[in-house]
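Shown here: the complex without one of its protein chains, the others still in place.
Just so it is clear, A and B label the chains in written order, and each chain counts residues from 1 on its own.
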Amino acid sequence: MSFLDIGLALLVVLVAVWTIAAQDLFASAVGYVAYGLLLALVWIRLYAPDVALTEAAVGSGVTGVLLIAASKRLGALKIAALEAPPSLAFKLLTGVLALLVASALAAAILMLPDPPPSLAPEAAVAAEGPGAGLGNPITAVLISYRSFDTMLEKVVLILAVLGVWSVGADQAWGGAPAPLRRSKPYPAMVFLAQMLAPVGALIGIHVFWVGADAPGGAFQGGALLAAMWMVAMMARLRDPPRIDAQWLRLALVAGPAVFLVTGLAGVVMAGNFFAYPPGLAKPIILFIEAFMLMSIAVALPALVAGPPSGRSEQ
Amino acid sequence: MTPSILAGLVGAALVGLGLYGLILHPHPLRKLLAFNLIGSGVFLVFGIVARRGAAAGFPFDPIPQAMIITGIVVAFAASALAVALILRLSAKSGRVTLDPDAWAKQNGADAK
Partner (left out) sequence: MISLLDLFSVAAISAGALFFFAGTVGLLRFPDSLTRLHALAKADNLGLGLVALGLIPRAESPLAALKLIVIWALVLLSSASTAQLIGRSLSRGRK
């Protein structure tokens, strides 16, 4: 176990402690983004490059944008958070509880079974067989071995978007969410958006395409595309679309819809729900992933943009 | 102690830290941050299980890793929903708090 591992572990815990202990909400959010990036390095050390990509893009990047935008909107409401600080006894009790939970989890980890059980052989079979030709076993697992889970996860994303939209005022339904910045954008921001967005979109599509054989995939590529759209929205080059826009709703639903139809077609063509006919597996998987990419790239900015805001709201 | 076990212990520590922050912080957004910390600690524990399950020619077990990727995206969706609810609650009630007693003290202007 090298110096790098120990140093990374220490750094991750220290940044997490700082995120909890920081006085200011903005400082805490920035600490969380830094923590996410360090965690991506830990994932690389654990031989999980796809997870590292997803953590850096979604877990740290897009969540960071969400939290910072939320803290800005909360600040704009101009209401003070008046709270009585918790008493020392309460803090001690909570500390003891947290310590107990952490120790129980640590004990469970130290007592993990020693010839470690593994589902890797099943995944290898899935990558060879129905996911034929896929060099990335994680893509094979996502779209072929656990395809139903992935489709339901896309449906969960749509449910979250519906939930976020429902939170707005009744008379604002159908309108557009508030723009991500109120006033005129800074020229530096516009320059960044105009240069970065096309390059970032290309990289996102590349990450998606390469994900069939190398680390990458629809989630990571979709997160990159979503981030580029958010950069464009932050520079007011585009405003968040109206939530009753036909293309928005079609793009959102396209991912799981295509997935479901392909799964049902598998009953007819390959004899089983979500089975792919051999030989056609890789093109079908890429076809499904392309629509998933579009869905994710549309759902993530919709979640960050928030509920529609009518005239009566801010 | 292998790197996996060390990372697992870090995950356990993160869950404890997140729980502490979730219970103690009065501000709802900081509670959300702490909750995300708990989530990423759990994902780390999942990840070391994936690393330890190296077999069949792969240096990792792909199935837990696929579940972690799904989990990260779903955790973001849940955070976004929580943020929307917190913003709406604060705009309606005029206070940034999750304490129901603070709500009950308001007379008149709450229901909608």
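In the analysis below, contacts are C-beta pairs under 8 Å (C-beta built on N, C-alpha and C of every residue); 3 or more make two chains touch, one makes a residue touch a chain.
In this text the structure is predicted, and so the values were computed from the model without any measurement.
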{"item": "In the full complex, displayed partners of the excluded chain", "value": "A"}
{"item": "Touching residue (missing chain; options A:Leu100, A:Leu162 or A:Met195)", "value": "A:Met195"}
{"item": "Residue ranges of chain A at the interface with the undisplayed chain", "value": "186, 188-189, 191-192, 195-196, 199"}
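Just so we're on the same page, only the chains that are shown with their structure count from here on.
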{"item": "Distance between chain centroids, defined by C-alpha means - chain A, chain B (Å)", "value": "13"}
{"item": "In the complex with chain B, residue positions of chain A that touch it", "value": "1-2, 5-6, 9, 12-13, 16-17, 19-20, 25, 28-29, 32, 35-36, 39, 42-43, 45-48, 50-51, 54-55, 58-59, 62-63, 66-67, 70-71, 73-74, 77, 79-83, 85-86, 90-91, 94-95, 97-99, 101-103, 105-106, 109-110, 112, 116-124, 127, 137-138, 140-142, 145-146, 149-150, 153, 156-157, 160, 163-164, 167-168, 217, 219, 296, 299-300, 303-304, 306-307, 313-314"}
{"item": "Chain A contact footprint on chain B (complex, rising order)", "value": "1-21, 23-27, 29-30, 32-34, 36-37, 40, 43-45, 47-70, 72-81, 83-88, 90-91, 94-97, 99"}
